[in-house]
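The complex appears here without one of its protein chains, the remainder shown in place.
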Amino acid sequence: MIEDLILKLKKEIVEELNVENITPEEVDTDAPIFGEEGLGLDSIDALELVVLLDKNYGIKIQASKEGRKIFRSVRTIAEYILEHQKK
Amino acid sequence: MELFITRYMKLQDHRVSLNGIVEHASEAESVDALFRSLYRYYHIDYPKFSKMDNLCKLAFLSAEILLQGTDVIQKYPAEQIGIILENASSSLDYDQKHQESIRDRNQYFPSPSVFVYTIPNIMVAEIAIRHKVKGENTVFISEQFDPELIDHYVSELFRNQRVSCCLAGWIECYGDHYQSFLFVIEQEDNIKRFEGLQEYVILNPLNMEKLYKGKSI
Partner (left out) sequence: MGRNGSQLMVDVFVGASNTITSLGFSTAEHVKQIKANQIGISIYPGGNLSPTPVPLSLVDNRQLLDLFREYLYKTKPDLQLDFFTRSEMLHILSIADVLKSSEINVKDPRTLIILSTLKGNMDLIGGDICVPAIELDRVYLWKWGEFLGSFFNSSNKPIVVSNACISGVLAILIGSRLIKAGRYDHVIVAGGDILTEFAVSGFQSFQSLSPKPCKPFDAARDGLSLGEGCGTIILSRHHSLCGIPEKIVVAGGSCTNDAHHISGPLRTGESFYVAIRRALREASLDPRDIDYISAHGTGTDYYDETEAKALSWAGLERVPTNSFKGYFGHTLGAAGIIESALAIASMRNREIFRSAGFENPGTSQQINILTDHAVKEVNHCLKTASGFGGCNAAAVFKKI
């Protein structure tokens, strides 16, 4: 169940955040997604992830307060979604 | 002291010209495809490019075409290099995209990566970030390319030593219509000091208009 969600998330992140030079399958589930070693995401991407979680999963979060922990890796995002999903 | 245009580029009708010579013509069908193909043609490696709106892509590509393979602006301290640009449509493409994203209250998901591009000076920021240009920066909005404004304002910036070098021009992009004309302005003294004075173009409204229209000086 979580594996399906993880793959779906990877697709959404790569497509909706316009991440170049990587396919969803190549994204490392447990690696940090922010910072230069990760997917090169920045502060605007963090806010986009907030929108993504709201739009696709009905979950509202505060990027500044909670974002850092939740968005650490694809897995942490997936776990958070499974815990909090409304729709 | 005289000011000169020491390097200039134009991107229009799918043709790229540098210093008056067409160096590339693209067969791309759409503006999106054109910008993608130019990104590849000029061997650019810049992951954030794909996140830009078309106006910023045009500005970014224009600066890349203008400055690639030359250290013309690197000779100057970053805070002494200015960027003064004009356009007509501001950021209207993404303005409308953002407006569309909030049209339906049942599908209300405004996107920060769209909203950030709803002001025209982000095109200056993209050039500044890429080329580390930290000086005076301004976007003017005018119906057409206004060489007099650039002449008067940039001359004043040089006269008071606010800038030692300036990127200036016209970067316009809305829908299928795009046009860029971007050039480097330097002072006589600096050109002599760095490279020797060649056939550079004196900065004045008439010359800018001629280069913009592709006429000979």
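Lettered A and B in written order, each chain numbered from 1.
FYI, contacts are C-beta pairs under 8 Å (C-beta built on N, C-alpha and C of every residue); 3 or more make two chains touch, one makes a residue touch a chain.
None of these values were measured; they are calculated from a predicted model.
Q: Which of B:V22, B:I141 or B:I217 sits in contact with the chain that's absent?
A: From the options B:V22, B:I141 or B:I217, the contact with the absent chain belongs to B:I141.
Q: Considering the whole complex, which of B:V31, B:I83 or B:L211 touches the chain not shown?
A: B:I83
Q: Among B:V133, B:I171, B:V184 or B:V201, which residue is in touch with the absent chain?
A: Of these options, the touching residue for the absent chain is B:V133.
Q: Using the touch rule from the top, list residues of chain B that touch the missing partner.
A: Those residues of chain B that touch the unshown chain are 1-3, 78-79, 83, 88-90, 92, 95-96, 98-100, 102-103, 105, 108, 110-112, 115-116, 118-122, 124-126, 128-129, 131-143, 149, 152-153, 155-157, 159-160, 162.
Q: May I ask you to list the residues on chain A that touch the chain which is not drawn?
A: Within chain A, the residues touching the omitted chain are 42-44, 47, 50-51, 62-64.
In the analysis below, only the chains that are shown with their structure count from here on.
Q: With chain centres taken as the means of their Cα atoms, state the distance from chain A to chain B in Å.
A: 34
Q: Would you mind writing out the residues of chain A in touch with chain B in their complex?
A: 17-21, 40, 44-45, 47-48, 51, 54-55
Q: Report the residues of chain B in contact with chain A in the complex, numbered from low to high.
A: 47, 49-51, 109-113, 116
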